[in-house]
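Dropping a structure here in structure tokens format, bear with me for questions.
All protein chains but one are shown at their positions in the complex.
We call the chains A, B and C, going by the order they appear; numbering starts again at 1 in every chain.
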Amino acid sequence: MALDKNGIAKRIAREVADGMYVNLGIGIPTLVANFIPEGMDVVLQSENGLLGMGPFPIEGEEDADLINAGKQTITTLPGSVFFDSAMSFGMIRARKVDLTILGAMEVSENGDIANWKIPGKMVKGMGGAMDLVASAKNIIVAMQHCDKAGNSKLMPACGLPLTGVKCVKKIVTDLAVLEVRDGAFHLLERAPGVSVEEIISKTSGKLIINGEIPEVSI
Amino acid sequence: MALDKNGIAKRIAREVADGMYVNLGIGIPTLVANFIPEGMDVVLQSENGLLGMGPFPIEGEEDADLINAGKQTITTLPGSVFFDSAMSFGMIRARKVDLTILGAMEVSENGDIANWKIPGKMVKGMGGAMDLVASAKNIIVAMQHCDKAGNSKLMPACGLPLTGVKCVKKIVTDLAVLEVRDGAFHLLERAPGVSVEEIISKTSGKLIINGEIPEVSI
Amino acid sequence: MPIYKVVKNAEEACLGISDGMTLMIGGFGLCGIPENSIAQLVKNGVKNLTCISNNAGVDDFGLGLLLQNRQIKKMISSYVGENAEFERQMLSGELEVELVPQGTLATRCMAAGYGMPVIYTPAGVGTEVAEGKEVRNFNGKDYLMEYAFDADYAIVKAWKGDTMGNLVFRATARNFNPLMAMAGKITIAEVEELVEPGELDPNMIHTPGIYVHRIFKGENYEKRIEQRTVRQ
Partner (left out) sequence: MPIYKVVKNAEEACLGISDGMTLMIGGFGLCGIPENSIAQLVKNGVKNLTCISNNAGVDDFGLGLLLQNRQIKKMISSYVGENAEFERQMLSGELEVELVPQGTLATRCMAAGYGMPVIYTPAGVGTEVAEGKEVRNFNGKDYLMEYAFDADYAIVKAWKGDTMGNLVFRATARNFNPLMAMAGKITIAEVEELVEPGELDPNMIHTPGIYVHRIFKGENYEKRIEQRTVRQ
């Protein structure tokens, strides 16, 4: 059974360690916050100018001045800090953020990522993604293994305009967990009940399979 | 009669206009603050991180955390702001400071200034002077016309290591007020009772004298 | 000593903004945008603007109002989703768009305010953002050279300000506002609360008044929320 969005988020949450500063992108990455274990000391950075992002507000306590990078109303926590956008990307550029989790349209076997533009169709802009992928110490991509038409999103080379080059370190999809290294996707784990053959058939980039592949435990 | 330090400061104060942000260097320039007319809206910048420098404190109210760029204890005024050194020099570099007044060891006829080093003898460092002269919109130098040995400090070219090039706009000395323009010192005013001949004899750089030279009125 | 920067209202603040100018507009999404000044620009009908702003508002609020009115010739932004009219004008070629990575956008504003002609950033290296730009390697890593912005006016929204132009921002409504405040040839600040000099703690001012040329108390802030999310 393929992982649903929460399953992907839950698996990624296992990559988060005590003492980390983490930037969560829009979509599935945002859900990761829900699965960080109680008692683990982690600070979430929102690149619009906040360290220490808390949960969504209780109804009636929404504050228009307090949003995350996805423009959602949020809250602060004790020890939160606000800063301007230059400092926010300053700390990102200076690699003070330990882990960046974001979505992607395509990832290539050498770690390139595309997630901001479909020529002629959709141009929302890169937002902070280009800054994040260019400077992050560690990048994990959360995405579906295939697009809606069933085409693999793990490719030999990205077809869409790039967001960044050779930067993605790990990918968690609905079907698998893969490490990106030495110009190939290395299969680490498979979703419960998903066969290695299915993953092979749905991965168009170079895929390395070494020994028995365990199921994701989440 | 040559101007004393207060006289020089008094004359320079006449260059300060309503609404200006002004940076005052150490020494005579500091005295300028005493002669800014009551009611004139001027804000003094101290490059160690303050806009809105007030007078020295009353005895007993000195605050070790509150000093000017000359390391003197000072006070704030309503509307004062503290900031870090990068922002301080950021606003200087962005030419937000309207007028910079500083001392000099030598000024050349093309506006070069030397005021930070005497090779083999004295090296205190440039502090903020190089930043100030490189970016100031308007620079007035306050200094003695001659050094202690009687040598002119207004020279064809500076002999000492430079602080900045082609930047000084005006000079007020104990003997004269001069504009620096088109590669020459233009005599504008002479100190009360000081003859044009004396100024000529004590200016080694190119000196332009046009018509009758009035006495400084202070 | 107080230098008095107060103007009566948005109308007086926006005097001098004319066709073809480049404006910086603070805010992230609809958070921290200068609502009064934008409304005034709509009223003025000033045209052919180049707007530097992280986003382009939504169809019927923020910079979206200027877009609806065809007052904007070019947008320089990092993210322009959430706006159908924008997408239409862009894809049809009516609107020129320069997309800039968000950190690059912020730092190009800061560079202007700090008198730095260019900055180097790794954002966009190897992508179409790098096209035509100088790439330079420092310590084994490639960086793009990006120019400081040059804006005729910067228009920002602050929480509190004093009559000397000192500004304080609130929560994530800070975002690009203090950076743009430093970067305009002329900077206009609208504030929710306008106070006397001395009422703001001098240790706690985000934008020193030296950067601000005109300040006024804004009115009727709507502060629309784009994505109202609440806890279950």
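Going forward, contacts are C-beta pairs under 8 Å (C-beta built on N, C-alpha and C of every residue); 3 or more make two chains touch, one makes a residue touch a chain.
In this text, all values refer to a predicted model and were calculated from it rather than measured experimentally.
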Among A:42, A:74, A:104 or A:199, which one is in touch with the chain left out?
A:42
Even though one chain is hidden, which residues of chain C still touch it in the full complex?
107, 114-122, 138-139, 141, 143, 168-171, 174, 201-204
Residues of chain A in contact with the chain not shown:
19, 21, 41-43, 45, 51-52, 76-83, 86-87, 89-97, 135
Chain B residues touching the omitted chain (full complex)
46-50, 55-59, 62-68, 70-74, 76, 82-86, 88-90, 92-93, 112, 120, 123-131, 134-135, 161-165
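In the analysis below, only the chains that are shown with their structure count from here on.
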From the centre of chain B, which chain's CA centre is farthest?
A
Give, as an integer number of Å, the spacing between the C-alpha centres of chain C and chain A.
28
Can you give the whole-Å distance between the Cα centres of chain B and chain C?
36
Per-residue overlap in chain B, given as positions that touch at least 2 other chains:
none
